[in-house]
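I'd like to ask some things about the structure below.
Every protein chain but one is kept in place in this view of the complex.
Read from first to last, the chains carry the letters A, B, C and D; within each, the first residue is number 1.
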């Protein structure tokens, strides 16, 4: 995946569009409307922040202008990074099942598939029955 | 548990009810009154934040309007996530015994049972005596 | 320790006494005067925050009203939790020796004993001499 | 690498130039223009914050004067430390692949090479085919 190197500068430039401030379960995140809506336009996040569908929802910001989302900030972070660069990256200490719950909640289908495989790999086999 | 996917958008909509700001041991959490009261109405959290019983307690907010709770923020987080989506998810580095103390404190019975099993699995057997 | 379940609501009620804001090494903690003074009245924390002895010390708060303590916030957290519910709970990634230093500093004797055992368990045996 | 000891004081002195405030994905970082631009002048970060090329970009700060970058704060931290002292240092719990994505994004070539090796070392071999 060396081929996504060097596009960085343009990427930043394209981010100059519009910044979105999220308050996820009490923690602050900053990202752009493009990150939330462009790559996976069929997800709930994309619908929430698209200029046409999302209008009614946009009034649900807190007093600092941050959009409130009642979910776990710890498990939301890898989801947001996935939207930023298309890679699923989870730290060793972080439970992939937590990230899977967020991917399901936001309806990001390709991420759900990757996470279900990661959860399977992560869990010890508890009985002797071979997987088929 | 693929079946709780896709309900996300409605879930967010239903969250538009009322936001609750918690200050747990010094850390800020944001959630909704529905999350704290609806799924497990018999817990202490539900009673604290229900519209009828909780009225007297609601005056105990700090100067920013956050409700103060004298408990560990680290171990409260998985408890809040459980109330959000009904799954117990703990990171590898987090001691399930700490989460169990919070579940007991808030009186969330199904979570206590799951956590007691998790604590048992987590502890190494220190002598050769079989458990009976 | 199932027997400390259910007392939660009363516990919160009793916490309505007085909130204490601590600034430990730069991180904010919220707790109550009861937590700091009642269970272990012979510790330094209890003396610092007792209504009679602690008066002179109480002027040492910062501009937000938080009491400044020049110690590690990471290792103070399990100590504060111990004062909250009487259980020593340390995450796997956290070095028990760090918590032991705080327990010594604040002079919480039963916690020191537990932590010295935990440090011993945590350390690999570096020579072949059997422990006696 | 004992030879970079003792230069500390001069290093701090040279940092007195100009402080840069970054908001990376919602988390605050403080560093200096020298750290971002001097050691690796061909990277995107250097171009973004160099006095000549970076002028147009510098207007993209938030209301507190922090430059907004839509990337992961967790994985940006080792990248910034690398620019500070030239060492790649990653905690055990942090996935090197996440840091690699940031190094690629910012175009820091020597760091990319080190991280690709670290990612290789970190991944378990999933099939029996020998690497050639």
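Assume a contact is a pair of C-beta atoms (placed from the backbone, for glycine too) under 8 Å apart; a residue touches a chain by one contact, two chains touch by 3 or more.
Being a predicted model, the structure only gives us computed values, none of them experimental.
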Quiz item: Which residue from D:44, D:80 or D:112 sits in contact with the chain not drawn here?
Solution: D:80
Exercise. Just the residue numbers, please: which parts of subunit C touch the chain that's not shown?
Key: 23, 25-26, 44, 47-48, 57, 60, 62, 68-72, 74-75, 92-95, 97-98, 101, 104-107, 112
Self-check item: Residues belonging to subunit D that touch the chain removed from view
Solution: 1-2, 4-6, 8-9, 11-12, 15-16, 19, 21-22, 27-32, 35, 77, 80-81, 84-85, 87, 89-93
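One rule holds for everything that comes next: only the chains that are shown with their structure count from here on.
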Quiz item: Roughly how many whole angstrom separate the Cα centroids of subunit B and subunit C?
Solution: 23
Exercise. Could you list the positions in subunit D whose residues touch two or more of the other chains?
Key: 93
Quiz item: What chain-chain pairs meet the touch criterion?
Solution: A-B, A-D, B-C
